[in-house]
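Certain chains of the assembly are absent from this excerpt, and the rest are unmoved.
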Amino acid sequence: MDTVIVTNPPRAALEDVDVLAGLGVATIHEAMGRTGSAGPHLRPIQMDRRIAGTAVTVVAWPGDNLMLHAAVEQCQEGDLLVVTTTSPSTDGMFGELLATSLRTRGVRGLVIEAGVRDCAELREMDFPVWSAAVSAQGTVKATAGAVNVPVVVGRTMVRPGDVVVADDDGVVCVPRGSVTETIEAGRARVEKENATRRRFVEDGELGLDVYGLRPLLERLGVRYVSSQEYEAR
Amino acid sequence: MDTVIVTNPPRAALEDVDVLAGLGVATIHEAMGRTGSAGPHLRPIQMDRRIAGTAVTVVAWPGDNLMLHAAVEQCQEGDLLVVTTTSPSTDGMFGELLATSLRTRGVRGLVIEAGVRDCAELREMDFPVWSAAVSAQGTVKATAGAVNVPVVVGRTMVRPGDVVVADDDGVVCVPRGSVTETIEAGRARVEKENATRRRFVEDGELGLDVYGLRPLLERLGVRYVSSQEYEAR
């Protein structure tokens, strides 16, 4: 591994980051052509929180949180820490003390493809976390890693300065270069969904008609049969 | 697969469905001779909700929610949507829009052996869901499946019109033909448990005596030894 700490990567603009937070993970994932989702293994330790921040990335050795401490210094207002390990790990690499330190620098939350601990305390101080595990198991500080290099998180890639959005549906990454088009596409999607919702609720329409799916069902050979016919076969 | 949409299957009576909801999943599972439980992999996205409904079943292709839209039209007051996929999938096949559409038809909730998304919104609109995963990953509408055919959900089978009960302990299916006897057996069990609870709390009795287990322990050769004796061996 290239054991480097990259300083001052360009970051997405915070006013864009905040707009993306407002859109939420599922909408952004759709707006990006159904890409960017980290996958179902990263779960929030709290409920009903939706945040976004600019990624400061960390590659740590399993069982070792040395590089998280190195990463703190690279963080600034509006960042979100994104931690991966070189191999699968459930260790509690992050707890209340690191969160306290990050909080003083304006960091908004943590996404970690490993474990966390001090969950009750983190919720109490309202420091939101998405992790692959919760574990009391502590770590050492002995092995080199990297800060602010591109990292793989589940099924997506996160580069430093990218926008990471997280809510109850998981975690999504918006590449820094795609922020503007994603916001646009996301807003269009919200409007379209609002229109669809109205047709569902006010007009009692069905998705089959709103999305024009009846011809597709027919083309695919899906047949309607009564329960009696079906049982009789 | 038989790519059919079966219309108007006979359904269990809603007054029975509501009685079953009142009994809860664990009691019903016991009342059916310890059968019908879907298993521990289906978890609620909310807490402290207990519902029951008549099953409208869906077989969908992984990554494809076309048949969920076809199923909405087959739903009526008191139903509960039960979705399976032809192979394991974690995709978020269901979200707030589909729930809104189902809600207008009186559907009570969702059991899905795949993923859901819009979890915060679903909780906010009080549409209860039991799923195998939470994932922002969206789906296409391209491949045929089936509606209202018998489906396998975990370790049990669900037929359209069966009663599906779900609470914090998981999901259980009561075959339409077993509703009356299950209600009876469930009520008997509740009464018996109430009596047992009284003996535990008011009389300070032990399960060993209430259930008559002491002779069994003896027959099985279980011996009582003091801590000193045990350490001395």
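Which chain is which? They are A and B, in the order written, and residues in each are numbered from 1.
Here is the rule we use: a residue touches a chain if its C-beta (ideal position, glycine included) is under 8 Å from a C-beta of that chain, and two chains touch if they have at least 3 such contacts.
Computed from a prediction, not measured in an experiment: that's the story for all the values here.
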Full complex, copies of the single sequence (shown: 2): 6
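Note that in this section only the chains that are shown with their structure count from here on.
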Between chain B and chain A, distance of the C-alpha-averaged centres to the nearest whole Å: 29
Contact footprint of chain B on chain A as seen in their complex: 25-26, 29-30, 34, 37, 39-40, 43, 47-48, 50, 167-170, 172, 193, 196-197, 200-201, 204, 206-208, 211, 213, 216-217, 220-227, 230
Residues on chain B engaged by chain A in the complex (per definition of touch): 3-10, 66, 69-70, 72-73, 90, 92, 95, 97-98, 100-101, 104, 115, 117-120, 123, 133-138, 141-145, 148-149, 160
